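Okay, handing you the structure first.
Only one protein chain is missing; all other protein chains are in place.
A and B are the chain letters, set down in written order, and residue numbers restart from 1 in every chain.
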Amino acid sequence: MRHIVEILNRFQPDTDAGRLLYTPADTGMTCRTTRRYAFQYTGRLDSLQDFVRTVLLDPISEDLHEAARPCLDEFAFYLDISLKPGLLDLEKEAVVQYVRDRQDADWTLETLSVGRRYYFLGTGLIGPEPFIRDMVNPVIHTWNVVHGTALV
Amino acid sequence: MEKRPEALLLKFPGTNCDVETARALDTTGFRVRTIPFKGISEEAILQCRLLVLPGGFSYGDYIMAGRLAQLKLEQALGDALNRFRDQGGYILGICNGFQILVKLGLLPSGSLIAHADGRFRCQWVKLRNHRPDHPFLRALPEVVEFPIACAEGRFVAAPGDAEAYLDKGLVTLTYEDNVNGSSAAIAGLQDESGRVFGMMPHPERFLTRAHHVDPDWAGDPDRGWGYYFFRSMYEELNPATEPEKSTESSQAMTL
Partner (left out) sequence: MEPLLYKSTHEIVEIRDRSDAALEALSAQRKLSLSLEDMRAIRDHFKQLRRDPTDVELEVLAQTWSEHCKHRIFNAVIHHTTDNGKEVIHGLFSRYVRCVTEEIMERKPGFVVSAFHDNAGFIRLDDTWAVGLKVETHNHPSAIEPYAGANTGLGGVIRDILGAGKAARPVASLDVFCLGNPDTDPAALKDGSVIHPLGVLRGVVKGVRDYGNRMGLPTIAGSIYFDDGYCFNPLVFCGTAGVLPLDRIEKRVEPGYRIMVLGGRTGRDGLRGATFSSASLDSNSREDDQGAVQIGNPIEEKKAADCLLRAAEEGLIRFVTDCGAGGLSSATGEMAAEHGASIYLDRVPLKEPGLSSWEIFLSESQERMVLAVEPDDVERMREMADLYESECVEIGTINNDGFLRVFHHGDELCCLDGSFLHTAPRKTLVSTYTTSPESGTVSGPYMPDSVDHDYTSDLHGLLRHFNVASREPVIREYDHEVLGQTLVKPLAGPDGHCPADGTVFGVDGSARYVAMGVSLLPAWHANPYRMGRGTVDEAIRQLVVSGANPDRVALLDNFCIGNPEDPHVLGALVETARGMAEAAEACGAPFISGKDSFYNCYETPQGTQSIPPTLLISGLGIIDERAHITRSFIRRTDSRICLAGLTRPEMGGSVYARMTGATDGDVPRWEAEQTMTVYRRFHEALRNGWILSAHDLSEGGLAVALAETGFSLRAGMNIQLEAVPVDGGPSITERLFSESTGRLLFEVAPAHVDAVTAHFHGLPFAVIGTMNDNHDRLVVGERDTVLLDEKIIHLKESWKNGLKPYY
């Protein structure tokens, strides 16, 4: 079974999207980052959900979004970036190791993918290409772009 | 003969300020033991007087600062730390130690999150001493300098909480210039009992005046504020000693 969660920090201000580029530019857009986890698992979903709340979420500063659809509605596009399989993802490693060390769990983790989602907000002057060029290194990253309903 | 109070340093994989923290405690008179997390027992904790969680990156802090250390500590020791506090023990968390104590719920509710600009920040800061009655802060002036070095040092809490902590006297230190955007500029907190104490800045890195960024710093002829920070706690735990005040000239220490 598959369970996808997205975690959004309530306190983190949006950044100027232009600062993400190598030639800092006025793009008219801001960027908001979320953490995204996709679990392939067997066993009890409520136990997995409990795990997410106690291990991955900081309830003081973060909101949990438990669904495959994006946690924001209005965006020009978003860019998902994660490390290629085979490369050491230290966060993923920490989560997987912790899951393995727990004996009491009544769910079993088959695979986990961890990634960052960058939402580009505002009526953008430019499309995703410059951001892909400057934020993604094809040697180590896999990425995906999805356009939203907001005007580009 | 061995009546010096014992300080116990708890070292997680990734804890990396244990050397200078042990040096500071040793210099100020404590008997110091550093125990790796895997070798820790409730018994060892209950027999020390001051439990210290030094700075570093416990288990890498890859999920969030202090989370895995909190979970593993709860798993291994249950609420031993609460019992230790209740029997009169002091708990100090510096930097990552502060993050872990907050996650454990031993300090007022809140969280230490990434700085607003997403950067690590290593610099000296000025701090306001809100609890000059506390054994750690007793010998320090109203405004004190220490270095910070953290990426997740921004204290946040539920709306209104940070201000309430100030009113209740739970806030021990605030940034004079709020470098990381913390709520109510909070840099340090204590619990209701005063025996659990957490702070982002590093007192152990200001043991002598030679540590200060400015060779003409006017605060003390020999020592740094960090010395008095630990020394006054030593005096609290060992009342037979003569108190030292920062105005006294003292012999130069070897680092």
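Following the convention adopted for this analysis, contacts are C-beta pairs under 8 Å (C-beta built on N, C-alpha and C of every residue); 3 or more make two chains touch, one makes a residue touch a chain.
Bear in mind that the values here come from a model prediction, so they are computed numbers and not experimental data.
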Self-check item: Neighbouring displayed chains - absent chain, whole complex
Solution: A, B
Practice problem: Sort through B:P5, B:G29, B:G97 or B:P147 and give me the one touching the missing partner chain. | Solution: B:P147
Practice problem: Determine which one of A:L45, A:A68, A:L87 or A:V146 touches the chain that has been left out. | Solution: A:L87
Practice problem: Check each of B:N16, B:N82 or B:N238 against the chain that is not shown and name the one that touches it. | Solution: B:N16
Self-check item: Residue among B:R49, B:R85, B:R195 or B:H211 touching the omitted chain
Solution: B:H211
Quiz item: What chain A residues would touch the chain not displayed?
Solution: 22-24, 83-84, 86-90, 93, 133-134, 137-140
Practice problem: Could I get the residues of chain B that touch the absent chain, sorted low to high? | Solution: 11, 13-14, 16-17, 19-20, 23-24, 36-39, 55-57, 59-60, 119-124, 147, 149, 202, 204-205, 207, 210-211, 213-216, 254-255
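Keep in mind that, in the parts below, only the chains that are shown with their structure count from here on.
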Practice problem: State, to the nearest whole Å, the distance from the C-alpha centre of chain A to the C-alpha centre of chain B. | Solution: 33
Self-check item: Touch list for chain B against partner chain A, complex
Solution: 59-60, 62-64, 67-68, 71, 109-111, 113-114, 116, 118, 154, 156-158
Quiz item: If you look only at chain A, which of its residues touch chain B in the complex?
Solution: 9, 11-13, 15, 54-56, 58, 60-61, 90-91, 93-95, 98
